[in-house]
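Just one protein chain is left out here, and the rest sit where they should.
Let's look at chain A:
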Amino acid sequence: MEKLLEVNGLEVSFQLDKGEVQAVRGVSFSLARGETLAIVGESGSGKSVTALAVMRLLQHPGRIKGGEICYDGIELTRMEEKGMFRIRGAEIAMIFQDPMTSLNPTMKVGEQIIEGLRWHRKMGTAEAKARAAEMLKRVGIAQAERRLEQYPHEFSGGMRQRVMIAMALALNPKVLIADEPTTALDVTVQAQILELMKMLQEETGTSIILITHDLGVVAETADRVCVMYGGQVVETGTVNECFRQARHPYTWGLLQSMPRLDQPRDRELQPIPGSPPDLYEPPQGCPFADRCPYAMHVCFEEAPPETRLSDTHQVKCWLEDPEAPPVEMDQPFAW
């Protein structure tokens, strides 16, 4: 498949008084047209920072320290801010975690959709309004014309996220980055929003980067998965590969800490003990070594190389080394 977005060795750090936080340390992934890539990991693993870096929306003191972000043949890391005004929103759009705070409370919803259309497409008010109403209808908001004149506080959480999606897709962007789009919503509403995103993707062919910590969401919507930990991608593969043939102990941990219907009810969830590494002074070895039940000496000494298990499945773990003892996940994921 044709690559639309390629991120290579991305490094992002935040220069604080206490020192430098290396939030993203050499992240690489690619996104094909029409594909959904899920980036999973716990809080602080660098997923959101990666997304903001792609949008070039990092706020001071955060900055891109190294690596490349290549969108449709254009290098974004070295692009002038002026050029980004044409990319953001129009080519790569983004929706955020909390629809309650992501819309401007003092501006009518319609205004907020229209302003992007007017700026990027130089549309007149009437044309932009018509397009905004059409988008609201497409995301399943009834009485679209009337709703355009309302303020965000007149919408429920799920409806606001629909507005965010309508706003993001109004310009037909080629990439949609969704940063935990369902985290702040009720479970029933979550399913509706995911369903909506899937449907719109089929209609428009937009590629989606879905950032989440919810493996259920991943299983339901994604084609491929990047598992991030400590600012690095530790395992990447198709959904099938990452769920059924996971090779990284961290991925195993994530899978085992998730409730499952096919397990006896009295089986306890297994949390991953410990906490993520301190990114002020990232470990020189594998970032997960501290919490890994299979950690060997080498894991603490040296960062593991990437092992290619298939064209799509790669993992960074010393257990893949021929000299390592064979280890399997306790309870493989029957899915």
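For the reader, a short list of remarks on this structure follows.
Keep this in mind: contacts are C-beta pairs under 8 Å (C-beta built on N, C-alpha and C of every residue); 3 or more make two chains touch, one makes a residue touch a chain; residues count from 1.
The rule is simple: contacts and distances are computed from a predicted model.
From the set "Predicted Zn-dependent peptidases", "Peptide/nickel transport system permease protein", "MrpF/PhaF family protein" or "NADH-quinone oxidoreductase subunit C", the protein name that UniProt assigns to the chain left out of the figure is "Peptide/nickel transport system permease protein". Contact with the undisplayed chain is limited, among A:Leu5, A:Val24 or A:Met167, to A:Met167. Within the whole complex, the absent chain has one touching residue among A:Ala32, A:Cys70 or A:Met84, and that is A:Met84. Among A:Gln15, A:Asn104, A:Ser156 or A:Asn172, only A:Asn104 touches the chain that is left out of the view. In the complete complex, the residue from A:Val7, A:Met55 or A:Ile272 that touches the missing chain is A:Met55. Within the complete assembly, residues 55, 57, 84-90, 93-94, 96, 98, 101-107, 115-116, 119-120, 151, 153, 164, 167 of chain A touch the chain that is not shown.
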